[in-house]
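Sharing a structure below in structure tokens format, with a few things to ask.
FYI, not all chains are in this one, though none of them got moved.
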Amino acid sequence: MIQSASSNDAIRLQLRSWPEVETYLENCKGVIVPLGSTEQHGPTGAIGTDALTAEAVALEVGRRTGVLVTPAQAFGMAEHHLGFAGTVSLQPSTLLAVLHDVVLSLARHGFERIYVINGHGGNIATSKAAFAQAYATAADRGLAVAPRLRCKLANWFMAGPVMQEARSLYGAEEGHHATPSEIALTLHLEPSLQTKQRPLPDPAPAGPIHGPEDFRRRHPDGRMGSNPYLAQASHGERFLELAATALASDLEAFLT
Amino acid sequence: MIQSASSNDAIRLQLRSWPEVETYLENCKGVIVPLGSTEQHGPTGAIGTDALTAEAVALEVGRRTGVLVTPAQAFGMAEHHLGFAGTVSLQPSTLLAVLHDVVLSLARHGFERIYVINGHGGNIATSKAAFAQAYATAADRGLAVAPRLRCKLANWFMAGPVMQEARSLYGAEEGHHATPSEIALTLHLEPSLQTKQRPLPDPAPAGPIHGPEDFRRRHPDGRMGSNPYLAQASHGERFLELAATALASDLEAFLT
């Protein structure tokens, strides 16, 4: 992590005590939950890309807004990547239960705005399903905050300025998985990853996603139309800045 | 239903016998599953709007492509509408199980392309989660078709030509729920609904969707920024034509 730890410490839920959280709730009902995935990112990308990036963006958004950040849920829904070694996936029904329980735990304490910063497209559908299930349970249990409970999914890689910058830097070579933009952010966060970078042959084109066998057959090295060799750590720093700016603004609107 | 029954009969799975399906599978591995919802559609819209429209589009796409159409799943994920009488909702985990079982049943027979024509935005996330779960189960069970199994969600109301026409006809008054475009299609399909049409006050603006209490407080009459009074049956006929044309083309690409 490049950001000074001290600046982030104040907003990491993990480093707070329960009385501090109680005090926090008197002034703010919002909380950030980073959601990643642990899955192949092409022949040169890090398996942890989606969790590393989601957590970094979340901490930066937290630092800027003063909103608490929970630890990251690093395992996400990556069934279609299971054909590649190292991928760890929760079934959709499992991830649904995880996010449901996380939201319900937070709602019980009085949190009313759950802002999930997500680093993986494959989590989007299940996360939204989980929010709907959580609202229903909150109401069924008669939680005090039920009528005010709101969850929002913020996919940092889909923020407008991030996508514009990626298009400007990489054009069509941004692709759809193991993209240079996300790889760039990991190079910024974890400089040791630079050693993996090397030119790669043309990728298989992106396409719809089905099961793991189908995915591997159509994307033999795991990439979907992307050229991650274009990624540079300095780009990553810029993506972090753009994403944090966009999401911090979005979060502030969400809280009011 | 305005279309002549006879033209549709040939592609309704419900009207086929099992040997006919066996024969069908020799030539085509595709099938259409209409997915709707049973939920409030504003003070003047029909509760069955999403299922009626999804089924009508599905039958018309089936008629044009010769692809079999299963019966509609008329109950969908409508938790946020449960604050309005008459809404029937499956929890996300339940709808996930339903679509999972439907896909697995079809895959067992050798269907390889499951094309779900959907009439309700609230179903999208859960449907996609269900597809991922179904691919995994198909592989875990070692189904013969597992490597070739593909599901696709086609939301008729989001087809490009449909959205363009709606924008052209209604501008911002299209809104996001109980929209004039979907109401128009129901007027075309079920002329008796015309009697409910009446001018309505300005709607509450659209916004993000959370729990049922929140939804009703922010959208007291159930509409999200829409003016369904603009809907006309003739528009509906046009929407059906546009949706069927777009989705038939999309389905044909999906099958090849």
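Letters A and B mark the chains as written, and numbering starts fresh at 1 in each.
By our rule, a residue touches a chain if its C-beta (ideal position, glycine included) is under 8 Å from a C-beta of that chain, and two chains touch if they have at least 3 such contacts.
As the structure is a prediction and not an experimental result, all values here were calculated from the model.
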item: Assembly size in copies, with 2 chains present; value: 6
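The criterion applied here is as follows: only the chains that are shown with their structure count from here on.
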item: Contact set on chain A toward chain B in their complex; value: 77, 79-80, 82, 91-93, 96, 122, 124-133, 135-136, 138-139, 146-152, 208, 210-214, 217
